[in-house]
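With one protein chain removed, the remaining protein chains of the complex are shown where they sit.
And then subunit A:
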Amino acid sequence: MGYSDPSSSRDLLGNRTLFFIFICAFAVVTLLQQILYGRNYLKRYFEFYEGPFEYNSTKCLELRQDIIEVKVLSMVKQTELFDRWKSLQMCKWEMNVTEANLFSQRCQDVAMPLPFCSQHRKNTPLGTKLKYEVDTSGIFHINQEIFRMFQRSDMPYYRSQFKKCAVVGNGGILKNSRCGREIDSAISCNLPPISEKYFMDVGVKTDIVTVNPSIITERFHKLEKWRKPFYDVLQVYENASVLLPAFYNTRNTDVSIRVKYVLDDFESQQAVYYFHPQYLINVSRYWLGQGVRAKRISTGLILVTAALELCEEVHLFGFWAFPMNPSGIFITHHYYDNVKPRPGFHAMPSEIFNFLHMHSKGILQVHTGTCSCC
């Protein structure tokens, strides 16, 4: 059977020809779409990338401006924001001292007449009636027993005491990030597990760890049953101070006070501090002004605010509340598990978005990629 030239065939628009034309048309349309809508997407591949740009290069200024331009989270698509954020990763980050000072100045003026503050004997004398932050009707009387539990003085921390701090959130983005080495002095949120398994990603050293009473309620039965497991978990942090929002709402108080009893019973050296409710009120009021509209601000945000006061340079690790990382790959909710929080309680994306803004302004640095070290 001889080979027959398709053009000489009688059937000019035969099956095969039609098929070929379709494929061509499809390719043209796709290409056009790419060029028209995905200009940025293509641009990145056409551009020549030679190492990180300097902080003050025009390119970086432009990229930073791109993020600052986004005033509200809903202004752009999430993918668009991720793209802008990813492009910004090309730039080195540098602390903008004037901006940072401006920020902490504003913090002090507007919201925080109190310094980073926990409950202690001096600021909460015997017989004080404490108002809760959330339950406005709830009033807590400081009696002898509770008063005895407060630390003698404020936390051994003061303004701009530390040069460089890492605040470690529990975001799934930390998983396989290998940032453990960079996180050498850390403030941790919500009792995250630090075990051999995560040690490379989240580091070992912790100075302050916050514990959310809701975690105690759920994981440790309000400390009404076994207490040893909870104690063992706290032991991992060695000498880290435990910070609790005890006077946040009425339900938290009992549980938080019990933490102190547990540590006393087991003769632990760890110190327990309680957030002053007024401090919490001020912080959440401040962030509300910044556009974080949530029923409650998260512990992470409170800690970051505190860290901004305590430290000169603040680095955030594991603060990423989106279901995918900037490259669009899905990640777990926490680095240790994938338990989703109750919806409608915290406004996480909005908080993270604020951090990205602050990153762009040079107030703090948000780490979302993998760390290059080791």
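Simple rule for what comes next: contacts are C-beta pairs under 8 Å (C-beta built on N, C-alpha and C of every residue); 3 or more make two chains touch, one makes a residue touch a chain; residues count from 1.
What we mean here is this: contacts and distances are computed from a predicted model.
Chemist: For the chain not present in this complex, what protein name does its UniProt entry give, out of "DNA replication complex GINS protein SLD5", "NEDD8-activating enzyme E1 regulatory subunit", "Alpha-N-acetylneuraminide alpha-2,8-sialyltransferase" or "Dolichol-phosphate mannosyltransferase subunit 1"?
Modeler: Listed in its UniProt record, the absent chain's protein name reads "Alpha-N-acetylneuraminide alpha-2,8-sialyltransferase".
Chemist: If I consider the whole complex, including the chain that's not displayed, which of A:77, A:225 or A:342 touches that chain?
Modeler: Within the whole complex, the residue contacting the unshown chain is A:225.
Chemist: What does the interface between subunit A and the hidden chain look like in terms of residue numbers?
Modeler: 224-228, 231, 254, 257-258, 261, 264-265
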